[in-house]
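Below: one structure, written as structure tokens.
Note that this complex is displayed minus one protein chain, with the remaining chains in position.
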Amino acid sequence: MKWFYVTAPAVVLGLVLLPIVYLRGEKEGQYAGKVVKYSSYGAEVKSLDPATCGDTTSAGIQGDFYEGLYTYDWLKRPLEVVPQLAAEMPSISEDGLTYTIKLKGGVKYSANPCFGTGPDGAHKTRTVRADDFVLAYKRVADYHINTGLAWAFLSERVAGLDEWREKSGSYKAGDFSRYDLPVEGVRALDEHTFQIRLRERFPQMIYVLAMSVYAPVPREVVDYWLGTQDDGKGGRRPIPVARRTTEIREAEQVVGTGPYLLKEFRRKSLIVLERNPDFRYEEYPSEGAPGDEQAGLLADKGKRVPFIDVVRMDYVAEDYSAWMRFLTKQTDASGIPKEVFEFVITPGKELEAKWAKRGIRLLKYESPAVYWLVFNVEDPVMGASTSLRQALCLAYDVENHIKVLYNGRGIRAVNILPSSFKTHAVAGPGPYYRLDLEAAKRKMAQAKEELAAAGRLVNGEIPELKLDLPGRDRAVLRMGEFVQQQFGKLGLKLRVIPNDWPGLQEKVHNKQCQIYTMGWHADYPDAENFLQLFYSPNIAKFTNNSNYSNPEFDKLYERARTMPDTPERTEIYVRMVNMISRDCPVLLLSEPLSFVLVYDWVHNVKPHPIGYGYLKYQRLDTALRRARGGR
Amino acid sequence: MSENAAILTVRGLQTHFFTMDGVVKAVDGVSFAVGRRQTFALVGESGCGKSVTALSIMRLVPHPPGRIVAGEVLLDGTSLLALRERQMRQVRGAKVSMIFQEPMTSLNPVYTVGNQIVEAIRLHQRLPGRRARDQAVAVLSQVGIPDPAQRYKEYPHQLSGGMRQRAMIAMALSCDPDLLIADEPTTALDVTIEAQILDLLKRLKAERGLTIMLITHDLAVVAETADVVAVMYASKLVELADVQALFQRPLHPYTQGLFRSLPRLGQKKRRLETIPGSVPNPLAFPAGCKFHPRCLIGAGLERCQTAEPPLRLLQPNHYAACWECPGYAEAPAGDPAAAPIPYHPPEQNEPAD
Amino acid sequence: MLAFILRRLIQAVFTIFGVMLLTFILFRAIPGDVSARYVNPKLGKAARDAWMERHRMNLPLVLNTAVHVQFWKPEFWNTQFFWHLRQSLTFEARSFKTDEKLTKIVAERAKYSLALTVPAMALGWLLALVVACVVAYFRGSWFDYLMTFLAVLGMCVPYLAYMIGVQWFMFNVKPTAAWGLRYPTNIYVPVAIAVIAGVGASVRFYRTVILDEVNRDYVRTAMAKGVPLPGVLFRHVLRNCMLPILTSLVTAIPFLIIGSLLLEQFFGIPGLGPLMLGSINDRDIPIVTNLTFLTAALYTLGLLLTDVLYAVFDPRIRLR
Partner (left out) sequence: MTISGAPGGADARSLWGDAARRLRRDKAAVACFAVVVLYALIAVVCPFVWSDWADSYDYDNINRPPSLTHPMGTDEFGRSVLQKTLLGASTSMTVGFMANIIAVPLGIVLGAVAGYYGGRLDDLIVWFYTTVASIPGLIRLIAIKFAFAETVLFANTPFEMDLGHGMSGVYIALGMMSWVGTCRLVRAEVMKIRELDYVLAARAVGTPSIVILFRHVVPNVLHIGIINFSLGFVGAISAEVMLSYLGLGVGTGIPSWGAMIDAAKMDLVVGRWWEITSAVAATFLIVLAWNIVGDRLRDALDPRLRTA
């Protein structure tokens, strides 16, 4: 037994010390001499494939290695679309249907094994060609790729693309020969010229072209990374067609033209971006919006970008940990968690002096987005009574919603358009998007009559309503509780059902939800982007989630969507907005106001309301960071 | 060495158990002396405190809840209760050894017999491993275990009950103690094995000059082996005498009751007598003589109900504690711990009655 | 002894089969169709069918009733349950969500979980055992009562409170060690929490086991031999307590692999724990079932190993 008492503690000690031996920490010398930006992220990156990108987190990260033809100017306001991979703005034919785009010369992808390996073992690269864009559009249209948003903007708009999609469905998912089928409306005229032909006029097309979801994809990536696999002997062997995937997922498969390349991607753990050595020469902008000069945003004009060498993003699940990491200078920037908000921000929405003294700066920006509760109009109860929906809108205390749930970070939404859109002000506030409990109660009486007539009352009462939430975390549940309180004011019972995100999606698509929380972030600064959410053919395309259907609205929408920006179109827009305000398929909540904190060693930060990929302009004063006790 | 020199003297020993239900006086003022090379038997029903007396001598009363609250235990003139725990450990096994009722559970099941004996040897004698092993095998053979070298390597559960008890005895004797306390060593064994073990004890006593303190409830065992007998009832000694005196003329009604309940050759009674009633609850002993509710004589007597009789020397070397014993009133309050009761065995050639 | 081990082996096989059945029922049979979560409904039925086929969700659930008597034909066994069994045993499963192979995921993440749980368990075990022995040594004294009380107190504090408290403390003392694995030594912060939070229950359990054993006859014998108390405790008692202690160690095996779900999430350790939580939320069935199966199988094998080990070390069983 004696051996036991000697060996047991020794073994225990060994086991305890084991992690030190095999757990590689960050090598401290790894980034020596490089400018490293540290940050935390809390939402999961759902997609690394430009075609399947549909959420802001994925778009944010993809923006730094994928680039579209056009982008928004970083500094200028109002927003202005400028060429990115295109050499100049598109030349549009007389009928407004054909867009011909010249590409910049000499734009290279980041080096990757799929382009071959040189004799020195270094991976090769190649320049971007027009047919890479063709492939990108085909992939967006590909039946076998789970493309949501990206496809929604093209379907029924680009000539021949819907037909191509139909055809791609007849191929096996792993059969990539479908990408050789031509598309009528998407063509490479030559190596540097790309052309898109539309079926009907689409004045917003330029904004669509500015989205990075249509970033070029080299065919090599598809054939090499999706078509072959490591054979364990240093070579590659083809993957059987039946076992191929269609989406770009792995870190090493991410091949873009952007200023950064994805060095490491560990799901729910770590993302490392590194400067792309093959990135073309680009200069820091020399002009901006009024006030940018004073804000020091133009100090670096004319310098070559990017400035930062490495971006290290750690997945931090808990808000608490993320905030503490920022406070202890482990990260350079942070949002403000709800709980600490009032300790950081004064009632006047400015930074408290003591935080400013720590070298923290506050950046505020409005996002062109509107949050709302969606009423499923096809639901037997919610659909049967417009008065019920109106009553709920009137009873809902949005001011306190913003105050209690968002610390006042937002403004009350009064119609479905963000206030930065010019149509917003013209349309004016909707009659039911205000707090008036008395009016709500009167409407409620009406609603009961309507529901009674429709036979929806249970024992003479309005049945329990159901609210579906897009998550289970406390912030979301808290909102559910608040909605319960608001509906309770009208004597209504509400059951709150937490869902995971795909679960909610599924329910929404199956029209199983009664009421749920949603929001819309503008994809481009045009009211059409919001109005299409209520166009009834879009029910089938799953963008009209309230299942709102109004022939009059549809007619107006069809008229307006091909119209260029004229007063007449604005007038039609206003009529449509007011229809929504009257019928209340959504309960409008707030337009978000975002707050970001950065330390003073971070330069050239200006949040952009829509575009992505501006990390390249950011500059860090690492000497100051070290002096302040950061890393 | 004088016959009268006591090896063990117990004086006024009180061991109490402090339980949630109250204080249990398991041993309440017990005094006696054990002479060298004697076999001293402590007799009583189960629960009367005889095992606790033995454990108190060894200072092995489980604590909590038990504690020795008063008294004196002298071993060869050394006060055991005054020793520090460390010194006491050197006494245990080396000077006083103990064997227990259940040989099955009293040996550690996960070590070999030899291992456990060697452990005892090496605890008390600085011997190299091989010598200790040889000594263990030797002592195994002394206690009559056949093929001791083989048995040495075996585990307790591989041995029969009798062998196990022999192994226990071997372990107890391995360091050549002066006093062996045997706590009901044969109760768990069947009759033939019992006889063998008793023979073994007798032989060892003769061969090694061992003093044995035998704890038992079995008067037959007492008659077989003991020199001096102490009878215990409800935490106290009620009678103390040499074995012949006690067997010929028990004085205390309890002892008499015990004898009556014993089957005897040549008796015509068809039924054995028993002592009526049961052992009193140690939490609530009756007032006065603790035996009086069951006593054939004292049941109705007022003195028995109110006052507890102390142990008195009624005859030379014969103590008893009963108001109703003839001559008790005038007898001196003898001190049973003062000197061991000498035992003179009957002459071998004298024909047995 | 061979018969004993064989019998336990057969039992273990049955248990493992049971686990596969249970995970199948809980995760596959009950939740119904999950394809809508992974295939955009916009893509229509054919895409959904392709996905179902790819993940073999289109097969009959348990038995192919079309050929129900012809069990010798392979089609009979070509069912979801069969593939579930096969995937469980071969770890061939692929994530619904990311299409990664389970083996790859486990290979990547298990080491972080192990880095946290192995030291925590080893340290916790040693600490608990030593404290329990000391407490048993001083049983009935104020020290015993104090330690037992502390153990109970420690058990009663919610786990979350420990995590929040310790992380808060670390951020104030050494911010780089409060989160993540910038230095390998950072792992000892969550390890410490796991040990502190878990030691109370273990101490109490071990103490009960030891005290139970302390009252046995052979202990009295050892005391009567003059064996000092530490010797009694460590040489005689502990050896006899090994079965419950080993068993309690084995019951912790699942957490070795799966990791401490919350601890890993809180301290930014990219182990299997957060993956498990995330996969449950995403209904990533292959990951959840297979990780569950993995832990359950290891647990069962651990128990088997305990029994065998014990049979080897305990002469009473060894020589049966």
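Should a chain be cited, it is by its letter among A, B and C, assigned in written order, with residues numbered from 1 in that chain.
Note that in this section a contact is a pair of C-beta atoms (placed from the backbone, for glycine too) under 8 Å apart; a residue touches a chain by one contact, two chains touch by 3 or more.
Given the structure is predicted, the values throughout are model-derived calculations rather than measurements.
A.B. asks: Of B:D21, B:E207 or B:E330, which one is in contact with the hidden chain?
C.D. replies: B:D21
A.B. asks: Consider the whole complex, including the chain that is not shown, and state which of A:T193, A:T245 or A:Q485 touches that chain.
C.D. replies: The single option touching the absent chain is A:Q485.
A.B. asks: For the chain not shown, which residue from A:K403, A:R559 or A:R582 touches it across the whole complex?
C.D. replies: Checking the options A:K403, A:R559 or A:R582, the one contacting the hidden chain is A:K403.
A.B. asks: Of the residues in chain C, which ones touch the absent chain?
C.D. replies: 11, 14-15, 18-19, 21-23, 26-27, 30-31, 152-153, 155-161, 164, 168, 208, 211-212, 215, 254-255, 258, 261-262, 276-277, 280, 283, 288, 292, 295-297, 299-300, 303
A.B. asks: List the residues of chain A that touch the chain left out of this view.
C.D. replies: Residues in contact with the chain left out: 318-320, 323-324, 337-340, 343, 397, 400, 403-404, 458, 471-474, 477-478, 480-482, 484-485, 488, 495-498.
Here, only the chains that are shown with their structure count from here on.
A.B. asks: I'd like to verify one number: the distance from the centre of chain A to the centre of chain B, where each centre is the average of its C-alpha atoms, in whole angstrom.
C.D. replies: 89
A.B. asks: Just give me the whole-number Å value for how far the CA centre of chain B lies from that of chain C.
C.D. replies: Going by mean C-alpha positions, chain B sits 53 Å from chain C.
A.B. asks: Taking each chain's centre as its mean C-alpha position, how far apart are chain A and chain C in Å?
C.D. replies: So the centroids are 38 Å from each other.
A.B. asks: Under the definition above, what is the set of chain C residues touching chain A in their complex?
C.D. replies: 36-44, 46-47, 50, 54, 98-99, 108, 111-112, 115-116, 118-119, 122-123, 125-126, 164, 167-168, 171, 175-176, 178-187, 191, 234-235, 239, 265-268, 270, 274-275, 278, 281-283
A.B. asks: Quick one: in the complex, what on chain B touches chain C?
C.D. replies: Within the complex, chain B touches chain C at residues 55, 58, 60, 62-65, 86, 89-94, 97-98, 100, 102, 105-112, 119-120, 123-124, 155, 157-158, 168, 171-172.
A.B. asks: Enumerate the contact residues on chain A facing chain C in the complex.
C.D. replies: By the definition above, chain A touches chain C via 1, 5, 8-9, 11-12, 15-20, 22-26, 44, 143-144, 146-148, 151, 169, 173, 242, 245, 247, 249, 266-270, 314-318, 320-321, 324-325, 327-330, 472, 500, 502-503, 505-506, 509-510, 541-542, 631.
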